[in-house]
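Missing here: one protein chain of the complex. Every other protein chain is in place.
Going by the order they are written in, the chains are A and B; count residues from 1 in each one.
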Amino acid sequence: MIDWFSIVMGTALFLMMIPMVYRIWVGPTPFDRMLAVNVIGTKTAVLLVIIGTLFGRVDMFVDFAIAYALLNFVSAIVVSRYLNRTVSLRDMEEKEKAKEVEA
Amino acid sequence: MYPIIVFILLFLNWIVFSGKFDVFHLGLGIVSCVVVTWLSHDLLFHDRKKGLIARTREAWRFICYIPWITWEVVLANVHVFKLAMTRKGYVEMVPRVVTFKTILKTDFAKFVLANSITLTPGTITMLIRGDTFHIHVMSQFLEDDLLSGLIEQKVAEVFEPGVVNAV
Partner (left out) sequence: MIHVQAVLPVVAEAVDKGGGIFPLQLIGFALGVLGLVFFLGTAVGMIRFPDFYTRMHAAGKGDTLSTMLMLAGFALVTMEDFSLGSWLLVVKIMAIVLFLYITCPTSTHALMRAAFEDDEMPLEEKDLAKRKKK
């Protein structure tokens, strides 16, 4: 009973990740892609707990899930900060170019 | 006073995540918690002037605040589900950006307010500059709901009871 429930839940979760992969594939902006990666990462933490239930070793897999959730959060923050900084650098370069044109 | 509280919180975390109760593992936990407390005891609590009783009251009020926000999350999800699944909801969608000033002072209260706004139906915090919040809203109805200031009042009741009485 638990096994069948875990298999059905895991498969459904996996199938519902396909729209996110589509969003990574087409997503017009880099932020769309990062958002989809973030959602997939959060769901992977759940998927790890489900796999642990199937193997009967939830006490072990829960630790992996915690580590994955932490890593996912840190990666989202880091990438958003990185994109932010890149933009300000781009603005700086444009200003420099404008100065050069003026000179 | 505060280093002891930090140590107790860290050690509770250690016990939960380690799950072993023999002397060796608990000893390792005590040693590492002492080291971490010694290195970074001034990071966790910002305002050191408040007494222990005031802290406990604040924590209790925050725990009382959690069920309300959880119910709001459920409502927000039903709203998103309706927008995504039905054609009518999609036609009703009128996104816009709203700006308002908050009465809250401390950083942590602002953080809780921003997260609460993100979790309530149809609103997401975009940008915080000082006292000014820029918020992305889905429709006119939700904008009126937001500007009535219910969430702000709830958060102010939790963290800064003096502010509510003053306004």
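Methods note: contacts are C-beta pairs under 8 Å (C-beta built on N, C-alpha and C of every residue); 3 or more make two chains touch, one makes a residue touch a chain.
A quick note: this is a predicted structure, and the numbers were derived from the prediction, not measured.
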Among B:Ile4, B:Val35, B:Val97 or B:Leu150, residue touching the chain not depicted: B:Val97
Contacting the left-out chain in the complete assembly, out of B:Ile4, B:Leu127 or B:Leu147: B:Leu127
Absent-chain interface as seen on chain B, which is shown: 16-17, 19, 73-74, 76-77, 80-81, 83-85, 90-91, 93-97, 114-115, 118-119, 122, 124-127, 134, 136, 138
Positions on chain A contacted by the hidden chain, ascending: 1-3, 5, 9, 12-13, 16, 19-20, 22-23, 28-29, 31-32, 34-36, 38-39, 42-43, 45-46, 49-50, 53, 58-59, 62-63, 65-66, 69-70, 73, 76-77, 80-81, 83-84, 87
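The rule we apply is simple: only the chains that are shown with their structure count from here on.
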Inter-chain centre distance, chain A versus chain B - centres from mean C-alpha coordinates, in Å: 22
